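Below is one structure, written out as structure tokens; comments come after it.
For this depiction, one protein chain was excluded, whereas all remaining protein chains were kept in their positions.
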Amino acid sequence: MAELTSRGSARVAVLKPQVYAWVQDYGVYAAVLVLLLFNVLFTPHFLDASNFRTQLVQVTPVVIVSLGMALVIGTQGIDLSVGSVMALAAALTVLYLGYGWLPAVLVAVIGGAVVGAAGGALVAYVGVQPIVATLALLVGIRGLANVLVPQLVEFRNPGLIALGSSSVAGIPVIVIIAAALTVIVLFVVRRTTFGRQVVAIGGNRSASELSGLPVKRVLLTVYVISGLLAALAGVLATARLQASDPTSLGLFIELSAITAVVVGGTPLTGGRIRVLSTVMGALLMQLLSATLIKHNLPQSWTQMVQAVIILAAVYATRKRGTR
Amino acid sequence: MRRTDLAEQTDEPVLEARGISKRFPGVLALDGVSLALRPGEVHALVGENGAGKSTLIKVFTGVYRPDEGRLLYKGEPASFGTPMEAQRAGISTIYQEVNLVPMMSVARNLLLGREPRGRFGVIDTAAMYEEAERVLAGYGVETDVRRPLRTLGVGAQQMVALARAVSVDARVVIMDEPTSSLEPREVETLFGVIRRLRDSGIAVMYVSHRLDELYAVCDQVTVLRDGRLAHTGPLAELDRLKLISLMLGRDLDEVRSGGMTRFSRDRSSENRQGDGTRTPVVEARGLTRKHVLDGVNVSVEPGEVVGLGGLLGAGRTETAKAIVGALPLDGGQVLVAGMPLRGGSTAAAIKAGVSLLPEDRKAEGIIPTLSVRENIALAALPSLGRAGVVSEAKIDRVVEIFMRRLRIKAASPHQLVSELSGGNQQKVLLARWLAVRPKALLLDEPTRGIDVGAKAEVQALIDELAQEGLGVLLISSDLEELVEGADRILVLREGAVVGELSGDEVTEEKIMATIAEQSDG
Amino acid sequence: EEPQSAPAPTGTAGRQVVQSPTGTAGPTCTLEQFGGTTFDLKTATVGFSQSEKEANPFRIAETKSIKDEAAKLGITHLKVTNAQSQFSKQITDVQQLIAQGVQLLVIAPLNSDGWEPVLQQAAAKKIPIITVDRKINAKPCSDYLTFIGSDFYEQGKRAADRMIEALGGKGKVAILLGAPGNNVTTERTNGFKDRVKEKAPDITIAFEQTGEFAREKGQQVTEQLIQSNPDINGIYAENDEMALGAVTALKGAGKEPGDIKIVSVDGTRSAVQAIADGWLHAVIESNPRFGPLAFETAQKFLDGEPIPDKVIISDRDYDTTNAKDSLGEAY
Partner (left out) sequence: MNREQVSRLIQQHGAVMVLALLVVVGSLAFDSFATAGNAASVVVSSSFLAIIAIGMTFVIISGGIDLSVGSLFVLGGVLAAYGSQYGLLVALLLPLAVCGVVGLLQGLVIARTGMAPFIVTLAGLLGVRGLMLAISDEGATTYLVEDPAFAALGQGGILGLTWPVYITALLALLAMVLLQRTGFGQNVYAIGGNEQAAALMGVPVARTKVYVYVMSGLLAGLAGALNAARLSSGVTILGIGLELDAIAAVVIGGTLLTGGAGGITGSVAGVLLLGVIQSLINQVGNLTSAFQQVVSGAFLALVVVAQRLLSKAQRLT
């Protein structure tokens, strides 16, 4: 009798951790589903194709930025400069548009990589803590972008406008680009030596050093990638806006990106990177803000609801201690 | 006062486990284990790596909650929610991995939670430093107690942890492998402490893989095997072979034929001894770093095992680190196969074929967020793929080979390395270094925390590798291991080589004598 | 290189005009009443505290106008600070200007309340303060000298009038709000809503979300809006940038000019151009060229003339009737 009961409870105990483990791994997917369901039921015109296009297009910059952010966070770092890098990219794009849109985009992306390299060098070689190194860049690079382009500039370059507004088979080009970048980053993280080294460094830096990993070079590269991706996001956002706006482009996007990464289950303590969940995290936050806007909630409510949802999502995916 | 009460009723267990089970995902770490700890006894807890010793201790001290079974403390049912509760109740523990705060000063670590107070209940720092110095002097540690703990060697840190645990007013003191990085003199100090504790009626639980120590200090023994209780009773009733056979779960005869250590060094054999004619695989010349190393010369020839001996803090670890470029130097040079090595770069050293198995496996060894598989493959990654893309098949093969060869006990290669038992983590690290096929391997306490069976395997492995032409620098606080394993031994003291023993001179007595000789002079 | 960013024309075009020419509708203030002493503006140190980055047409024109006028008048010691949209920083900026010995302060306040510490210091040293563009909630002629600027509430009302006219008095309207907590947002919203309630009860305000005065945000919010409220008839944007963002969104959604009536406030060149292109219905001007009026007022004050406690400028409207011709005057 007593034995039976204890067996029964043991079985429950075996089942439960599995459920927990599942929620922990896929909680963000579940949250996205729940939010979709809510919208299908309560938001008019939600199922229109154009709506999905809108959401995907709007989330693109955050997705691209958070891919880089995920890599940085994987090394136990953080990159606050991404928003300013977007602004710099917007400025560079419009400055060099005279040479054609492709060269302009190239210059912008290189500019982003250079800023990333500066941050990476401060972190890897000088040993400045990532949050302050990139905070200095956040302030300075936004200023630089504004020095280059003091105010919003509209452009009429057809190539760049097409980049921001055309579609292939009904899917906006910029969404396709974001998807391709996701696949590339996924590949880098899962299948390359570099990807393994990134998480190893985040997991234990001194062990990685003693294991002969090129720690400094990997760190530098990670920040370069983050800068590069942020610049790309800036270019795409600029193309979509049909104007270069270094003043407000990418403001506070670092917080959205970090949230996406963390909601996706990548720990801020490094050593682990979840690429697809990061994208899901970004989608979750986008859907959430769309839902709140569509239901016309005042700003105060919007912010409070966002706070609760972030907490709930991270709570579900948090790492449980064994006891 | 209360202590004397306790001493009178010695046969009542002070701490008791009844039918404890603890499950982790994929492993049943403890399976119905019962054990009783009585006041005034020193109780050995032994078993292979992963047998469940540390888990049992953590159940006792409230780190883990058992899935089944009960704990009794002083005859009453007890369940400690946190280590703090256990400590408050009088159970003091030294955990297997040094668990102190590296950035805090030695004194603050030692006295955390019971700092001497001055006026207004504010901490009296002067008194704190004084007291810390006094306490540590009792354990043979003489150091500036204001420095951050991390600047001490692992051995010294272990002594601080020990001093901390013992100086708390405790009924039960639990020690999980306290001697794994202590050398003989410190071990003697520790034994003195344990005997003192026992005589004052305190129950001591003692975990170690070093059998000599068990026989030197323990009264009772409990053997765990695969999470189950294999034996419990007075230690004197068991001889070493019987004990080992209980631990391993093998026949007495089988164990007997295996011998005690697996080193089969034949020091007279010409081809293996360093005769100074061949180019050393690795040679360090005049390694110097202020206050730490003072012109150390070391050379290891292919197929040679060179031992590094010395007291705690003699600079063995620092020598090894300096050789692989993990320690900035003020002077000196390292040559690999006659070619000078670029200083300050571990990567360059590894590329040239020199690797270091670090002493501090938690801080410098494992990557806790990664699986066993990724940990093993880490250093060899560049060679396990093409054009920067890893080959999963190649990794699988390498991982499989080493997990089998080193008998790494894990639920699967994909288990997180941080979930393995201490000894198995050590084996994972060994595997990491063997996977890069080095020409010279610097092993800093390679068998630290490894069980008797596995230790013999590792030792046999070192032998085998040396025979294949690998040069090995062996650092061990276990003199027996050093003597049996090394062809030649360099004795360090205060960062300088003070003696070299080879051939017949390689004995424990000689090493001790060399150290002592120098300290007198 | 883009035509839209050509420098604003100089000269008198677009110069601010005082609404009530006499300016004596309310109480006035003289140097004597204020209790200060006169000084020569040319040799004096003058401080100008700008609130937001010079990164949008309004702020650029505003700072430029002050600097240009000072240069024109031969004022060599002009000290300019910028609070980068941080109110605490603006307070500190002005205090440091005072510490640097300015004799006249021109302030474009980020916020109407919270000027206590500055006012005290300035009053102690009898430094006259002219606030431009936004008001300070304090006593004119003692805490500060006077205010020159537009009436934001009035702007909201006039925007409502244009919206009512465009929609023929009924329909569904969305508001793109400015940054939350901002006085400008509050007043432009209240003016608009009050007027709609009063004049056109058949117009419902179906949607109001912040676009934070930024083009991209205006675009994003509008994209969500037209997706979930396809029956919307008009959009009131509380500045031109958000209105232009809305235009981009409408273009992207395949709408034609005029499908949805957009009314906004500011009068930047791009917005006036958008009227000419048919995308915007009307723009209520908010004129940022405070330089001439500010220094003129200061000079009068120093000369002992009475100064009105507020100088409200008369803002114009842009619509299809005048947009093309007024392009040169827009900033």
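Letters A, B and C name the chains as they come in the text, with residue numbers starting at 1 for each one.
Going forward, a residue touches a chain if its C-beta (ideal position, glycine included) is under 8 Å from a C-beta of that chain, and two chains touch if they have at least 3 such contacts.
From a predicted model like this one, the values you see are computed outputs, not experimental measurements.
Enquirer: Any idea which chains on screen the missing one touches?
Expert: Result for the missing chain's touching partners among shown chains: A, B, C.
Enquirer: One chain is left out of this view; which of C:E69, C:D93, C:D266 or C:E329 touches it in the full complex?
Expert: C:D93
Enquirer: Considering the complete complex, identify which of A:L35, A:V85 or A:I141 is in touch with the unshown chain.
Expert: Of the listed residues, the one touching the omitted chain is A:I141.
Enquirer: Quick one: which of A:L36, A:V114, A:V128 or A:I161 touches the chain that's been left out?
Expert: With A:L36, A:V114, A:V128 or A:I161 as choices, the missing chain is touched by A:V128.
Enquirer: Footprint of the hidden chain on subunit A, which residues?
Expert: 80, 122, 126-129, 131-133, 135-147, 150, 255, 258-259, 262-263, 267-269, 298-308, 310-311, 314-315, 318-321
Enquirer: Taking the full complex into account, what residues of subunit C touch the chain not shown?
Expert: Where subunit C meets the chain not shown: residues 50, 52-55, 78-82, 84-89, 91-93, 95-101, 110-117, 120, 137, 179-182, 185-186.
Enquirer: If you put the missing chain back, which residues of subunit B would it touch?
Expert: These residues touch the chain not displayed: 63, 82-84, 87-88, 93, 95, 99-104, 108, 112-113, 115, 121-123, 125, 144, 146-148, 151, 164, 291, 328.
Heads up, the rule we're going with is that only the chains that are shown with their structure count from here on.
Enquirer: Quick one: label the inter-chain contact graph as line, ring, star, complete or other.
Expert: line
Enquirer: Just give me the whole-number Å value for how far the CA centre of subunit A lies from that of subunit C.
Expert: 36
Enquirer: Just how far, in Å, is the C-alpha centre of subunit C from the one of subunit B?
Expert: Going by mean C-alpha positions, subunit B sits 72 Å from subunit C.
Enquirer: Can you check the complex and tell me which residues of subunit B touch subunit A?
Expert: 23-25, 64-65, 67-68, 324, 326, 346-347, 349-351, 355-356, 358, 363-370, 374, 377-379, 381-382, 385, 388-390, 432, 436
Enquirer: Which residues of subunit A touch subunit C in their complex?
Expert: Those in contact with subunit C are residues 43-46, 48, 50-51, 54, 57-58, 94, 97-98, 146, 150-156, 165, 237, 240-243, 245-249, 251, 290, 293-294, 296, 299.
Enquirer: With touch defined as at the start, can you tell me which subunit A residues reach subunit B in the complex?
Expert: It comes out as residues 6, 10, 13, 17, 21, 191-194, 196-197, 199-200, 202-204, 206-214, 267, 270-272, 322-323.
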